[in-house]
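For this depiction, one protein chain was excluded, whereas all remaining protein chains were kept in their positions.
Should a chain be cited, it is by its letter among A and B, assigned in written order, with residues numbered from 1 in that chain.
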Amino acid sequence: MADFKEISPNASATAKLTNWFENRLPTAFDMYKVHMSEYYAPKNFNFWYVFGSLAMLVLVIQIVTGIFLVMHYKPDAALAFGSVEYIMRDVPWGWLIRYMHSTGASAFFVVVYLHMFRGLLYGSYRKPRELVWIFGCAIFLCLMGEAFMGYLLPWGQMSYWGAQVIVNLFTAVPFVGPDLALLIRGDYVVGDATLNRFFSFHVIAVPLVLLGLVVAHLMALHDVGSNNPDGIEIKATKDDKGIPLDGIPFHPYYSVHDIFAVCVFLMVFSAVIFFAPEFGGYFLEYNNFIPADPLKTPLHIAPVWYFTPYYSMLRAITSEMVLVLIACVVGAAGFSVIKFKLPAILKAVIVGGAVVVVAMMLSIDAKFWGVVAMGGAVVILFFLPWLDKCPVKSIRYRPSWHKYLYGVFVIIFVILAYLGTQPPTPVGERLSQAGTLFYFGFFLLMPWWSRIGKAKPVPTRVNFTAH
Amino acid sequence: MKKILITLLMALGFIAGAHANSGGIAWDKAPDRTNDLAALQNGAKLFANYCLNCHSAAFMRFNRLKDIGLTEQQIKDNLLFTNAKVGDTMKAAIDPKQAKDWFGANPPDLTVIARSRSAQGQGTGADYLYTYLRTYFVDDTKPTGWDNLAFPSVGMPHALWELQGKRVPVYETVTEHGHEAHVFKGWEQLTPGTMTAEQYDQAVGDLVSYMQWMSEPVKNTRIRVGFGVMVFLLFMTFIAWRLNAAYWKDVK
Partner (left out) sequence: MSASLVDIQPSDPSKRTWLIASSCAGAVGVGAVAVPFISSFEPSERAKAAGAAVEVDISGIKPGEKLTVEWRGKPVWILRRTPEQLATLPKNDAELADPQSKRKPDEFTPVYARNEARSIKPEYFVAVGICTHLGCSPSDKFQSGPQPSLPNDWQGGFFCPCHGSTFDFAGRVFKNKPAPDNLEVPPHMYLSDSKLLIGEDKKA
């Protein structure tokens, strides 16, 4: 026991107990220092920076309420719907636990979308934080899977038919599609087999993956340090002790700050749970109060609100739209071959590749390309760190017109979301198509538009007013 | 920039408006008597007498009716018809297979029907049920002899016909937007029921309020607890705010 820290026998009981642990688990104490009391975060965080901690809180809420729900829920097609009503009526306080879980699911997406938007605003995905962003996108993908599988569990009409439609999307994959869908379902249609495996994934498999990814996400962040609304690297200006001049220890400053944010969040969260748990049919869909009926599809199926932007994009890719996309592919290939100075071999590859892609687009159903678009819309986020070529990270110092572009992006995303909740109409279809083109254009053309305009001078120290 | 935004918003408006009622008339607003114990008890009685013959309310326990002011003895005397015990759930009197034979479909369970029938832009499930139970009319061309304005070609007969009597809708031909339209104008009573129109509406209001209560019996408790939680959280947020300020005053 050579490395043990000695403590005076006159020390208090608490000090001795702390010392006992510190000698046997020094890592815990080091972790506390590295991640809390000596993690120097920029002092100019604004309210956009609370959503990360709130996301972690919602994850904990979902896990705890989930544990208690599983005590009473029955993952059996004949018993599932009844078991949820059992929880709502017969289990003491079961209704509260259920509403917390259903509201928590929607709250998770609200918080995560806002958290991602902060990243967009301040360039948090830029070097050296690309990996933080990539882990985050992986979390987003897992979260969508987790929510999708969780939604099947109440075994209502919306649960059943939503799952049926989305799993059937996989049949669009060329050659392996129908077998793939069969493998996912475990049966010819969504049924008891599907319910049981989705239950297993939703309760244990995906949550474990999510927890692992969250740990990786935070470790990657803490290793390089947090970004801030001004987009400047605070580690560039340190004092003589090696502490960033614009940094403050996370604990206690951001712990108390986050406690306040948590209280405000809990007020909104509780207001929904206690006064409007259905939230106009967006958080608890009305059709889901009808037990699943494999023989009768409801008139109007829509995914839950947080999937609707991507659902709009899926529906927008009709055979007509595929022709538009072919034109885009041809145009992009032609433009890059003509405009850029590239070695001949690379030009040949681009042209060849374009020919192959166009051939595929002409021969494979629009249904498949809809799936590609829907998936691509999420996958493209992974590439953001390499698409953004603006010399400046934060929106504060970018050319002013970038602000309007981001505003339009948000509006279009919201419009796509709304359109996804509604039944398809001719006008809606055109709008979704335009919205989808804008969404992909925003990202794919970013290497070009992010270079346009004159950035404002970036300060060396953060903007902070004492309060 | 502004023009694009305005066009987009207008397009949204058109879509919302174009989303008309798919089959069935617009719904009347149901009276909310979920805080009126007498109305709820009357509704429970009507439900047990007229609905439980064919429909079940499989997630609703009889003894939960204590929440609307009935004693166990009253429940046993007035609402339990079969060999059910007061702690049992409300099963239908009919055998589901027989029901399917007679009506073509198994009468759906009604426990949460007031929640499932809500529709964005049209009204709550209670509004639908209130309208539905008051828009039945005689139609000999239909297998049950009845049809319904809120649910055209419904497979359910008019369970409350003895109370409302028999009637038919009266239509008027109206020229609208340059073409003729068949517009519903009112009712023609063929044979009277045991209740007047006002009494019937009142009874249906009670029944629908009962069904609304039954779809979420814990609603009033939920709201009450909610008030307490909000008050506590307001207090807690204030403390957290001051705690935050106490630390951040040191940050320059």
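The working rule: a residue touches a chain if its C-beta (ideal position, glycine included) is under 8 Å from a C-beta of that chain, and two chains touch if they have at least 3 such contacts.
Quick caveat: nothing in here was measured; it's all calculated off a predicted structure.
Within the entire complex, contacts from the absent chain reach the displayed chains A, B. Interface note for the absent chain: among A:Phe68, A:Phe108 or A:Tyr418, the touching residue is A:Phe68.
Across the entire complex, the residue among B:Ala58, B:Val138, B:Leu163 or B:Met236 in touch with the chain not shown is B:Met236.
Residue A:Leu96 is the one among A:Leu96, A:Ala181, A:Val371 or A:Ala417 that touches the chain missing from this view. On the side of chain B, touch with the chain left out of the figure occurs at residues 61, 63-64, 72, 85, 87-88, 232, 235-236, 239-240, 242-243, 246-247, 251.
Residues of chain A that touch the chain left out of the display are 37-38, 64, 68, 71-72, 86, 89-94, 96-97, 241, 243, 247-249, 251-252, 259.
Keep this in mind: only the chains that are shown with their structure count from here on.
Between the Cα centres of chain A and chain B there is a gap of 37 Å. Only residues 1, 4-5, 8, 11-12, 14-15, 18-19, 22, 58-61, 64, 108-109, 111-113, 115-120, 125, 215-218, 222-223, 225-227, 229-230, 233-234, 236-237, 240-241, 243-249, 251-252 of chain B touch chain A when the two sit together in their complex. Taken in their complex, chain A has these residues touching chain B: 43, 82, 85-86, 88-90, 95-96, 99, 248, 252-253, 256-257, 259-260, 262-264, 266-267, 270-271, 273-275, 277-278, 280-281, 286-291, 299, 404, 408, 411, 415, 418-419, 422-423, 425, 427-428, 431, 464, 466-467.
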